[in-house]
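Removed from the display is one protein chain of the complex; every other protein chain stays in position.
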Amino acid sequence: MITTKNNGPVEVLEGVVIRFVGDSGDGMQLTGTQFSDTSAMFGNDIATFPNYPAEIRAPQGSLYGVSGFQVHIGSVEVSTPGDDLDLLVAMNPAGLKTNLHAVKPGHTIIVDTDSFTKKNLEKAKYESNPLEDGSLDNYSVIEVAMTSLTKEALKDVVGLDNKSITRSKNMFALGMVYWMYHREKDYTIDFFNKKFKNKPLIIEANTKVLNAGYFFAETLELIPNSYTISPAKMEKGTYRIIMGNAATAWGLLAAAEKSGLELFLGSYPITPATDILHELVKHKHFGVKAFQAEDEIAGISSAIGASFAGDLAVTTTSGPGLALKGEALGLAMMIELPLVVVNVQRGGPSTGLPTKTEQSDLLQAMYGRNGESPVVVIAASTPANCFNYAFEAAKLALEHMTPVILLTDGYIANGSAPWKVISVKDMPEIKTNKVTEYSENWHPYDRHEDTLARDWAVPGTPGFEHRVGGLEKDSITGNVSYVPENHEKMTHLRAEKIKRVQNYIPNLKTEFATEGDLLVVGWGGTYGSLHSAVKQFNEDGNKKVGLAHFNYINPLPKNTEEVLRKFKKIIVCELNSGQFVNVLKMNFKNLDIYQHNKVQGLPFANSELIDQFKQLVK
Amino acid sequence: MITTKNNGPVEVLEGVVIRFVGDSGDGMQLTGTQFSDTSAMFGNDIATFPNYPAEIRAPQGSLYGVSGFQVHIGSVEVSTPGDDLDLLVAMNPAGLKTNLHAVKPGHTIIVDTDSFTKKNLEKAKYESNPLEDGSLDNYSVIEVAMTSLTKEALKDVVGLDNKSITRSKNMFALGMVYWMYHREKDYTIDFFNKKFKNKPLIIEANTKVLNAGYFFAETLELIPNSYTISPAKMEKGTYRIIMGNAATAWGLLAAAEKSGLELFLGSYPITPATDILHELVKHKHFGVKAFQAEDEIAGISSAIGASFAGDLAVTTTSGPGLALKGEALGLAMMIELPLVVVNVQRGGPSTGLPTKTEQSDLLQAMYGRNGESPVVVIAASTPANCFNYAFEAAKLALEHMTPVILLTDGYIANGSAPWKVISVKDMPEIKTNKVTEYSENWHPYDRHEDTLARDWAVPGTPGFEHRVGGLEKDSITGNVSYVPENHEKMTHLRAEKIKRVQNYIPNLKTEFATEGDLLVVGWGGTYGSLHSAVKQFNEDGNKKVGLAHFNYINPLPKNTEEVLRKFKKIIVCELNSGQFVNVLKMNFKNLDIYQHNKVQGLPFANSELIDQFKQLVK
Amino acid sequence: METTAEKKYTFKDFQSDQEVRWCPGCDDYVILRSMQKALPEMGVKKEDVVFISGIGCSSRFPYYMNTYGMHSIHGRAPGIATGTKLANPDLSVWVMTGDGDSMAIGGNHFIHVLRRNIDLNIVMFNNEIYGLTKGQFSPTSLVGQKTKSSPYGNTQPPFLPGELALGAKARFFARIGGNNPKDMTRILIEAHKFKGTSLIEVLQNCVIFNDGCYTQYTDKVVKEDKQIYLEHGKPMIFGKNKDKGLVLNGLKLEVVTIGENGITEKDILVHDAKEKDPTMHQMLVRLEYPLATGVIRSFNDVTLEERENALTEQVKANSKFTKTDDLFFSGETYEVK
Partner (left out) sequence: METTAEKKYTFKDFQSDQEVRWCPGCDDYVILRSMQKALPEMGVKKEDVVFISGIGCSSRFPYYMNTYGMHSIHGRAPGIATGTKLANPDLSVWVMTGDGDSMAIGGNHFIHVLRRNIDLNIVMFNNEIYGLTKGQFSPTSLVGQKTKSSPYGNTQPPFLPGELALGAKARFFARIGGNNPKDMTRILIEAHKFKGTSLIEVLQNCVIFNDGCYTQYTDKVVKEDKQIYLEHGKPMIFGKNKDKGLVLNGLKLEVVTIGENGITEKDILVHDAKEKDPTMHQMLVRLEYPLATGVIRSFNDVTLEERENALTEQVKANSKFTKTDDLFFSGETYEVK
């Protein structure tokens, strides 16, 4: 989204949204990453979102083969990759066709005219050439023969094959955009030098083309509808750009180090969760045991076994995989072992829309098991705080001896943003329930008064030999018990144990308003969209609207009811058909609750949210 | 429960509750069945409940090896196997020890004194002999040396081995009870003649012992605290005693015949659902294809495959198995194929209490899948109406092209009661959505306006060749579609299709009162307990209390809200920690809802319910 | 058994209207084309053909066939196909699956369908990688193989699909290179003819994530010297100039050269695919030089549906029940008047 002071096109902007689109082979992801990294270095706040085709390598020029990368850079806090585009860079007709709708009227489009061949136009299902038929009249289109210009720029680099030449045209585009937004080229050139250390030719080529694009823009004095974006006022410190999935992996690494445990991951690949596995397998230097299992059930089973043996045990998956883990998760809950289950939500149901985002696994996380089997459920809300909530999931699992489900989604998992790097020593302590010194009449199901957690007596520790299992067990000895009253007692204990987690999690905070006519409620990955929408809504001088965004879902923060009752109306916004709203209805009577739901595999758009708010506060 | 006009012990009773208990080897199940069948023949209404030990063959005389069978016979409608006992027949000390608590003070206990040996008393963990230490003073204990008397009775039956002799002592007990309650012996003697056709010795022995017991009681003029129970006023017709699981199996057989389809069952054994498989494998004569799969996932997968090919497809399981089927169930929902999933609930979570009853899989049935994946959920409420709801599940699945989950539980699945046999021709029609004649521009996802069901075009039918799958699909062609709006449209269509089932199910009816101070709400297998409790509560001259018992859970009956709003207070009684109550809260605002929950693996007791009601209506 | 088609089809009849979306150069195209060519030869009606797949690049297959098909969920195709075949034995049911789909998450259904010997055909696209999820090691990836999920090299020793299948009692097993449409087409037809579960392992090259994993065997140049194409009743001879053969030495298969030290064609083993005892078939499956391709095992055995149908007929013959009413009103009923 664009937070212009007003909507005039030639104002100084606090932010711009740029999208690079082209063929899977055109290197759009690289181009986008370079632009966002450079901007971050420059001090802008950024948010990015990649958009791959579902197919591995779709045919060149096809509509479904378009790959895109969106960057939102701002001089003020940026909380989403943005909705409407200030600049679209389209390397081919298919890219233009599939992305034009997102460009703000009157704003800029850069196209590689060389790619607008008859063949490519057909592949993009264009009857006529949009560059000629006037269909782009209300945009400012910059037509550049990038391919030829790239060839030209490289004509006297000897020994360079044609493939490498055409493949570097994305750098021409990047060069242009760098000039238009007053970015430095250095960072990217350094990058070439590192990345292609042993390929001097490629370094030379890319550098040449980048410069060519840059100077080309300069000579043409290409001016976008927006000038430079000054650095954002961001907290002092060391930053890095991080993707949500990597942040999740790193949060788990930090938790393992903090708790003095070894990290065990049992996982089976599934989009969009696989990158967490990809990240953790790299870190054998930290003694991480990342085990790729034969299926999801073996993934969680191995994690349960590792937890039984005293590791910080994790299993990662996405919706369909969580469904398969339900029974085993019930076992972990029953034997009260610490376990972190990360579910990166995707478009459902069934195989659904694997590469798209959604929030439709919340009730599955709550109830997707047989019997009364409560577990802790929390959700991360930004790419960067995936780090914090992964850490928190581990902390809660270990300190309360319970499985914890961490919900993220494809949107924040694949999105990236600046992360203020934190040292592990500055993270909160984690006190496990491990026992080492056996003392008489210890029992496996003795509980700590405060948390109701039981001891963690792991194999290898003398004296504590004991058996656990999925059958109901005596509330103290842990032996199998069919006694009716004991079963009821255990059922209540297991519920109460989760309830008590309330005493260890922060209270719910509202933003923008603590009372008033309307409270916007969200949870998980929609934070960015909701935050910027509510912010804008309030700035536009409407009635005050508050935002309460939940990261803790089961149990809910202690003060939840209190917070909710301070507002006349509540609107719960979710990327599903309404799941968290049901959790609230189960828990709190007589609230005046409305809901806004979107199930398109896409994040919320600013405009749609604001329309909703308007309807509720006239 | 006993519905005495008043509580005096020597009144003529409308019903009695008798429990036979002994070693797994003592034939208590047979004894109980004989008594209940005989009583049914005599015209009593009955309800029975067996209680096996969890172990296959527990050591003789051990406490956990006790096997019991409870019979409730009445001259008025009987809706549960009853709570407190009028008569306990205990074949050994362990049986007495584990069942005494259930006997109504002042009522009768028959024991086999021969079994009260030192060894058996120890095994039953008795410090002293209860027959001597006065601990049975406020019961009328009838001490009979059954074993000796049995031996005596058989002394001149030549060629009979000792094992057979002692094993027939249960018939001595049965004989006594027959006399006490004025039952005919004939039915049981016929039974011997059929059952042991080729073992004349056994027939002779059992008959002799049965008579011996009968005459023994006669000569001693053993009088229980209750006289004969006159026939119940039951609807005219042909009856048989049926167990819930068998009724479920038969309901499916009826549905297959009625719909003209072949019945396919894909299942993996699990307590307490396995008897449905056991029943259906018998019926190859009806062309039933009962496939025992390698696991639950293969069970439901094979059923999906059979449904795709045009069979009436069913999968049966219990809690942990349902958890495993979640992902595949989502596929069936996504490709919109008819499928019946029977879940016989048991004590959870995890392996829990496999042989005990519970209602804790309701929310799993609703939400135990990834993404937004609504299916129809219904529940049977008595052993006999398992037949009707199994039939209904098949009808709804076939007519609405959707998976339907039928919830029963261990209590009604193993319980038995008289079933008024109905001829298939008197069952409602079932119209499938099968298509045979291909016509131009047919599409796999065209829908019927009324139900929104799609056509069922099965392989082998020319012209309709098409592909289905778990990825989101175009709302008409069924081709894979990543279009955002289409995904939202399909999500809504799938939800609306289930909602529309409301138009094809009966309205919710209340019993005892249609408005007033308190409405008792229940669902599924607790009907018997709730019905008799509310009945008695009203009879006891309290404020009028209504009962609304749900068999349809998703969607809820159309008039649900209307019915609920007619009462000032609502109490939802469930054998879980409160699940259906949450479904109501999600759906209806501002109801004054209370709840009564029991999680002991046991059904409700009359008394506990009535206490609850009392508290709410003073 | 499916009734044969009067109408003669061409491969076009089996092409669906869906754009094929595999990577350019992927062997999956070869399998698709071979199947579309084989089907008309089988003389089965289009409407009687069903393709059921799980999830994976390979599992996109059904979308491209103009027959009945289901793109189901990961690993479950064998279970689903079992239900489809039991429900309607007249159908020609094909399971299209990948090495991960069939032997990772689907491993249990895979071994059980083979054990039961129901009349299905399974085509396994073995590219020794998880393609759709962009390149993690699979149960057939080699030790040391570097993939996205094994950056330092895979530590899990692989299955040999044929070895696992025979251990699970497979009656029919064939292996063929993904770049060999001619023989592939023949084998698909043989698999169709075979009554019982037939498994075809295609050595399928994934140009993106595991390119060249089979070149040592399948490369046009070395192919004839590195592979032996087995045919029932034919001697086990291979090599560009058909001069190499296999002989048995104790319990080991040895390569000999015909003509050299007195070896004549008569000394060469003759392939018996129909033998019940799988010992030789297992040895062939494990052979590394030459790599055995073609139909390695094809043992005729009773199928599950034959057993089931026989029982059903027998029970029907001896039962007094024809309608459910017969059952409902039988035995221990009583009248309330």
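Read from first to last, the chains carry the letters A, B and C; within each, the first residue is number 1.
Here is the rule we go by: a residue touches a chain if its C-beta (ideal position, glycine included) is under 8 Å from a C-beta of that chain, and two chains touch if they have at least 3 such contacts.
Because the structure is predicted, anything quoted here is derived from the model rather than measured.
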Among the chains in view, which touch the chain not shown?
A, B, C
Please identify which residue in B:Gly106, B:Pro269 or B:Pro484 touches the non-displayed chain.
B:Pro269
Which of A:Val17, A:Ala40, A:Val71 or A:Val144 touches the chain that is not shown?
A:Ala40
Have a look at C:Asp243, C:Glu308 or C:Glu332 and name the one touching the chain we're not showing.
C:Glu308
Taking the entire complex into account, which one of C:Ser53, C:Asn180 or C:Gln282 touches the absent chain?
C:Gln282
Of B:Pro320, B:Pro374, B:Pro459 or B:Gly478, which one is in contact with the hidden chain?
B:Pro320
Contact residues on subunit A toward the hidden chain run 37, 40-41, 43, 234-241, 250, 253-254, 257, 262, 264, 266, 283-287, 289, 291, 293-295, 297-299, 301-311, 313, 327-328, 330-331, 335, 421-425, 458-471, 479-480
Tell me, which residues in subunit C touch the chain that this view leaves out?
105-108, 111-112, 115-117, 139, 143, 152-153, 155-160, 163-169, 248, 250-252, 277, 279-280, 282-283, 286, 301, 304, 307-308, 311, 314-315
Of the residues in subunit B, which ones touch the absent chain?
55-59, 62, 64, 268-271, 274, 277-278, 281-282, 284, 290, 292, 294-296, 320, 350-351
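In the analysis below, only the chains that are shown with their structure count from here on.
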Give the chain pair, either A-C or B-C, that is connected by more C-beta contacts.
B-C
Roughly how far is subunit A from subunit B, centre to centre by C-alpha average, rounded to an integer in Å?
47
List the centre-to-centre spacing of subunit B and subunit C in whole Å, with centres computed as mean CA coordinates.
45
Between subunit A and subunit C, the Cα-mean centres are separated in Å by 40
Of all residues in subunit B, the ones touching two or more other chains
327, 330-331, 335, 469-471
Can you tell me which residues of subunit C touch two or more of the remaining chains?
55, 71, 73
